[in-house]
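Questions regarding the structure given below will be posed in turn.
One protein chain is absent from this view; the other protein chains keep their places.
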Amino acid sequence: MAPSLLFNPAKLPPSEALQLAQQAPVVLQGSSSPSETVDQWATYENLLLACLRTGDDEAAAKCMDQLEARFGPDNERVMALRGLLSEAQAENNGELEAVLKQYDAILEGNSTNLPITKRRIALLRSMGRVSDAATALVQLLDFSPTDAEAWSELSDLYFTQGMYSQAIYALEEALLLSPNAWNIHARLGEVQYMAATTSGSGGGSQQKYLAEALKRFARSIELCDDYLRGYYGLKLVTTRLLKEQAKQAKQTDDGEFTLPDPKTIERLDELATAKLSEIVRHSTLKDRGWRGYDEREVAAARELLSQNGIER
Amino acid sequence: MAQVPVQTIHRDPQLFYWILFPITIVMILTGVLRHYASVLMQSAPKKLDQKAIREQRSLLHGINLRGNFHALSKKSFATRRDALVTAFESGAYLKDPERAGQGQPNPLSDPSSMEGMMGMMKNQMAMIIPNTLIMSWINAFFSGYVIMKLPFPLTIKFKSMLQAGVMTKDMDPRWMSSISWYFLCIFGLQSVFNFLLGSDNAASQMAQQMGGMGAAPQMFGPGVDPDKQFKAEAENLAVIEHYSVLDDVEERLLEGITV
């Protein structure tokens, strides 16, 4: 099934992005109709992104012109897209610097231009100036602390730097803004798990991380039936906990989560294994109603299961 | 069963073409016109400066924390609460901290709020002027006409609504006067406007306003003292009894999900 142009193409694999970008001539042809629909401009924006990604600058410029003609060059979102276009076409560092200067100039005039602020941060990050990006992002979040997307970006930024506790803090803020987002619960669980792996074994902090990771994955499954990512994480955590059961330190109650007792962990492990194998079986057979999973995720789950089968 | 004698009034059928239709068409056209006029007059929402945004969103941040605290562990909640309560009470997020505690500013002296009031005035005017004009037009030309008979019986209570301007005591309430048709149009044309202009048009706003739906309480409107809001929010945050949705989540999971 061809991906829809109504959704943002950032997450799509390259083949589907290419499919999207190849729709460009058709969409741009049909643009002469005078009546505008709600979806039309979302289509243009996503088409622009897909074209930029696949290197079809000509079509991207056409999309840009359409958007600019409709919303005017002063629209904040259009400004950000224009910036994106020049970022993509910049060939060397000097040109990127010029784009950055342009962003700075825009922000000089209007410091509340959120789309441009975000572009500037993304550009800084893309140019490798991560600490600058983090500073700018923190500034943005200081005056706009209700922006879940920015919190999530900050978390990712810290995560790539290995600053896990900061990443967890930022992700928790994103979760506060959308408390039912099952993927963010799972993401938080993953970050906690990573933090546990690097924080040195045996320490109390590691156990805290693992305990919360376990709970986060459990919550993500509670929010979403048959959530492959949640079960995968749950399986990872329980396997690890069962392995290290012997050296469990006594836990103090200081407001952190405590690990459930070993029996519960074992049952959770069984549950995760059973569910994972069910999901893997169904989606390998391509059963009706089980085709929504990402193939790479299913493959990873299969691998995890087979690993565990050998270890037992 | 006493049969009520059916009143018959012989009307000129031309009444239909020269009063009923014109009133309806004029009403629809004014509605459309008002819609486009208010679209033209609409000033872009005023840009807030960074400080004002910060003030509003920080308050929202606090409210959010109060609403969704259950997504956090106790420790992370406590950290956030302490930080926010301190900041709220000291007025760190205020637009101009030195003005804290001076009470609300006079909304008339503030130029930014004047602009908002002008916008409201404009909208009101766009409603009042055409309505007055049409009403006086109808009153001048068609007052006292009985123009149609409703196809269904009505009780006597409807007499005042349907026969405004016709001083006849014994007439069946099914008969309708021209000015009443006008009122019926005001209230009844909303769905027509929705159909013609889309659902969020300016023309049907009037019917909503006249329908008596109160405006939503303004949170950041002029005349609200942000300092007081922050203090109240800090208090709300301080009294929260924390629980987490992650407590016992694995038991719930094991109970709720069977393979």
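Going in written order, the chains are labelled A and B, and every chain counts its residues from 1.
As a convention for this text, contacts are C-beta pairs under 8 Å (C-beta built on N, C-alpha and C of every residue); 3 or more make two chains touch, one makes a residue touch a chain.
The definition used in the following text is that contacts and distances are computed from a predicted model.
Visitor: Which name from "Trafficking protein particle complex subunit", "Protein FYV10", "AP complex subunit beta" or "Magnesium transporter" does UniProt give the chain that's left off?
Guide: "Magnesium transporter"
Visitor: Need the list of shown chains touched by the one chain that isn't shown.
Guide: A
Visitor: Among A:Arg82, A:Arg119 or A:Arg216, single out the residue that touches the unshown chain.
Guide: Touches the omitted chain: A:Arg119.
Visitor: With the full complex in mind, choose from A:Arg82, A:Arg187, A:Lys208 or A:Lys235 the residue touching the hidden chain.
Guide: In the complete complex, the chain left out is touched by residue A:Arg187.
Visitor: Quick one: which of A:Thr43, A:Gln66, A:Thr112 or A:Ser152 touches the chain that's been left out?
Guide: Only one of A:Thr43, A:Gln66, A:Thr112 or A:Ser152 touches the chain omitted from view, namely A:Ser152.
Visitor: So which of A:Asp65, A:Asp104, A:Asp225 or A:Glu303 would be touching the chain we can't see?
Guide: With A:Asp65, A:Asp104, A:Asp225 or A:Glu303 as choices, the missing chain is touched by A:Asp225.
Visitor: When the complex is taken as a whole, what residues of subunit A touch the one chain not shown?
Guide: Per the touch rule, subunit A residues meeting the hidden chain are 1, 4, 7-8, 10-11, 14-15, 17-18, 22, 49, 52-55, 80, 84, 87-88, 90, 114-115, 118-119, 121-122, 125-126, 148-149, 152-153, 156, 174, 178, 180-184, 187, 222-228, 288-293.
Basically, only the chains that are shown with their structure count from here on.
Visitor: Would you mind pulling out the distance in Å between where the CA atoms of subunit A average out and where those of subunit B do?
Guide: Inter-chain centre distance comes to 38 Å.
Visitor: Show which residues of subunit B lie in contact with subunit A when the two form their complex.
Guide: By the definition above, subunit B touches subunit A via 47-51, 53-54, 57-58, 60-61, 64-65, 68-76, 78, 244-247, 249-254, 256-257, 259.
Visitor: How about subunit A: which of its residues touch subunit B in the complex?
Guide: 110-112, 142-146, 169, 172, 175-177, 179, 212, 214-216, 218-219, 221-222, 225, 254-257, 260, 264, 267-268, 271, 274-275, 278
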